[in-house]
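Data block below; observations after.
For this view, one protein chain was removed and the others were kept in their places.
Just so it is clear, A, B and C label the chains in written order, and each chain counts residues from 1 on its own.
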Amino acid sequence: MVSDSGLSLHGVIPPLVTPLDERGDVDRRSLERLVAHQLDAGVDGVFVGGSSGEIALLDSAAQRAVVETTVGTVSGAVPVLAGAIDTGTARVIEDARQAAELGVDAVVVTPPFYVKPHPAEIVAHFRHVHEAVDVPVVAYDIPSAVGTRLLPDALVELAESKFVVAFKDSSGDLATFREILGRTSLPSLNGSELLADTAVQLGAAGLVPGLGNVDPHGYVRLYRAAKDGDAEAANTEQERLARLFAITSVADLGRIGFTAGALGGFKAAMALRGILDCPATNRPLAPLSTDETDRIGEILAAEGLGAI
Amino acid sequence: MVSDSGLSLHGVIPPLVTPLDERGDVDRRSLERLVAHQLDAGVDGVFVGGSSGEIALLDSAAQRAVVETTVGTVSGAVPVLAGAIDTGTARVIEDARQAAELGVDAVVVTPPFYVKPHPAEIVAHFRHVHEAVDVPVVAYDIPSAVGTRLLPDALVELAESKFVVAFKDSSGDLATFREILGRTSLPSLNGSELLADTAVQLGAAGLVPGLGNVDPHGYVRLYRAAKDGDAEAANTEQERLARLFAITSVADLGRIGFTAGALGGFKAAMALRGILDCPATNRPLAPLSTDETDRIGEILAAEGLGAI
Amino acid sequence: MVSDSGLSLHGVIPPLVTPLDERGDVDRRSLERLVAHQLDAGVDGVFVGGSSGEIALLDSAAQRAVVETTVGTVSGAVPVLAGAIDTGTARVIEDARQAAELGVDAVVVTPPFYVKPHPAEIVAHFRHVHEAVDVPVVAYDIPSAVGTRLLPDALVELAESKFVVAFKDSSGDLATFREILGRTSLPSLNGSELLADTAVQLGAAGLVPGLGNVDPHGYVRLYRAAKDGDAEAANTEQERLARLFAITSVADLGRIGFTAGALGGFKAAMALRGILDCPATNRPLAPLSTDETDRIGEILAAEGLGAI
Partner (left out) sequence: MVSDSGLSLHGVIPPLVTPLDERGDVDRRSLERLVAHQLDAGVDGVFVGGSSGEIALLDSAAQRAVVETTVGTVSGAVPVLAGAIDTGTARVIEDARQAAELGVDAVVVTPPFYVKPHPAEIVAHFRHVHEAVDVPVVAYDIPSAVGTRLLPDALVELAESKFVVAFKDSSGDLATFREILGRTSLPSLNGSELLADTAVQLGAAGLVPGLGNVDPHGYVRLYRAAKDGDAEAANTEQERLARLFAITSVADLGRIGFTAGALGGFKAAMALRGILDCPATNRPLAPLSTDETDRIGEILAAEGLGAI
């Protein structure tokens, strides 16, 4: 699907983690390796600075380093999306302009948070961002992080007014995703790791699975099978990826937080596979334990994922 | 109460709104007038860049303008606190360093948001901020905005380790506030407009009422009466301020959001009193209607608040 | 799928509304007509005393009247399920025994509510109910009403211990439903009106759509198409039913509650179709307005649903 902006958003577009070195700085070499691994797998785009990229925990220098390195490594092969994830309109515009200057193809934007906006104010937010930046805007619904839904009526208005060129859904609410597919012609991307085949069968333009950091080849196979109408092959791949997704829940939540457990699971698996040099997450997230990392190694082995 | 940092936080410390002109830029002249009106009322400090200051909706230039103007106008008369309100540790440090360079006396910091932290990670967050910045840190519990509680056990740990020098509570949960008063010797500030006398009677070091933007003299009278043990005078003042607080709920929430209604109510009242030149709130918040503003005028008149 | 109890739960099993007369008493004649209309459509079971049946608003006499009339009218043609929906174990057992005496084939039970149970206590709840009643138990996950999830680990334990014979999911969380399908061999019923075809394709044993009260023939066609592998026909039917589902959101939620609007929408449509004599809902739910009812008539007409 090609939007009016000429940007084609479809297929597998993983939300990349932000590799860090042991001091907590962006590890550009590991990021280059990660991007290369993604391109090798045949992804159709990459999305940096999203929730999986720990965007909330990066300062502006780190955000810049991530976007620069990614744009440079991708070098036009596929679209690069960058999160401009911030609490309010003015901050989002600031982030989005930086990303645009660095050459991204689109920015991904949520409703305002920390404040409590009305749906009409959410629409105004996207209008202001659209008018202020030179790259297309993708609307992002992630109520678990933002605390507010991006509801279908607002999204239809955003689509009709062309304030946004695409939609990314991480709500977990597939009925509403389907409603949006039916009511707009926006390319709609689904963030679920576990309903990826279903989302494609329902008409999703693409997939944005965090687990695609660990196994991009799996999601590319799944997407192609689903698009080709081979529901059985897509389902088999989905079931394998669902087993692999267990890496996000090995952590003891009595000791570390949900975000640290899930994203730490991705990064530990990627370090075990040799995609990252170091599995560190940003401050203040706690690291996985050795036992938890060993358990992730077992899961990788069971699903046949070795060193790259 | 004087903390180890030499900073004395007590009394009435209103969380100042951010005055804007009609183009949406920070209105430095109105901010100077607001600060002067606060000092004239006898406040014991001012807090800029908090929730009432629409911090989530300001970009970094606006944040800088607010802090600069306030520090300059206050000119050492009372402590200036500034919010370093952001999603994660690195961003908070960036904000706090800017505020420190501009000369604030302390920064006010919440737990991380957008992510889901464990209490131990919240403690680590404050430790990192404490170690990275040269001004004292005030811990801020505002679950309605942040989505996470700053629980007593974590706060006791923050107090004992001296990562924070004070506590500001906007949880609405007075039982927990009282628990914290009993378990730490942190100067604790309460953000309730409606339980201000009670908070002082329970041992709060100070008050941070948003409504203090509109009527700082009222809160100064209330605080002094409560400290002097004149519960009846404090209660009478509190009841008057509770009636005045109705300005935050005149807006039609079918049309504008909760934040726009409450903060728009403060700003409309301040414009009617001549404290601000313009009642505008930041994008994307919707403005109050003329009828709603008229209603606010009636409430001001009923409580005897005219032009300054 | 036939459980150990010999009970086969599969196909379309609508959660019947409770018809009332103008005085608010159970309207047995309309209930008989409703059941007959369901059987005529070819449903595979009926479920009374669920959320769509306003179970929370019925007293024990009304509950008895509903079950008696339904069991009598169905007369063994298909299984009759009855909700034993109550806050705690002892109350549920009381309700379930009454239903069992009246001849239902299974009872449908949620986790405890009003209290805050641990997952292990939820498992114990189902064990106690299982041991105390002579009919099979269906576990019901409806967090929007109960406030607690029935999580996969608990459900796997319930399945393996045979405390329940089936699962009904009204969580709206299709990823978890799919996980449960993969981890247990329980017949699993999905309550979504809008993802019914998808649920069947993922392996749901059956469907429990509230909208099946209004158009059982539509859901029977959808289910059969989905089971036969005709995804296109199933999808076409699903899209028609999604348009029809708009009857649940015509009400002005500034005036009446969400439950009154949704269930009032079902009943108004059923009265317009001649299935019910009267569209009344139970006290204290407010009725739809004439305009709202007219709007429902238009939606029915647009989807070709006339008088039965």
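As a working rule, a contact is a pair of C-beta atoms (placed from the backbone, for glycine too) under 8 Å apart; a residue touches a chain by one contact, two chains touch by 3 or more.
Please read all numbers here as calculations on a predicted model, not as lab measurements.
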{"item": "Which displayed chains the hidden chain touches across the whole complex", "value": "B, C"}
{"item": "Candidates C:Ala77, C:Ala90 or C:Ala301 - the one touching the absent chain", "value": "C:Ala90"}
{"item": "Touching the absent chain when the full complex is considered, from B:Asp40, B:Glu160 or B:Asp173", "value": "B:Asp173"}
{"item": "Touching residues (missing chain, whole complex) on chain B", "value": "172-175, 178-179, 182, 192, 194-195, 198, 201-202, 231, 239, 242"}
{"item": "Missing-partner contacts on chain C, residue numbers", "value": "51, 54-60, 62, 85-91, 93-94, 112-118, 120-122, 124-125, 127-128, 144-147, 253, 255-260, 282-286"}
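By our rule, only the chains that are shown with their structure count from here on.
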{"item": "Shared interface numbering between chain B and chain A [over half = same, under half = different]", "value": "same"}
{"item": "Intercentroid distance (Cα basis), chain B paired with chain A, Å", "value": "35"}
{"item": "Intercentroid distance (Cα basis), chain C paired with chain B, Å", "value": "49"}
{"item": "Residues of chain A engaged with two or more neighbouring chains", "value": "none"}
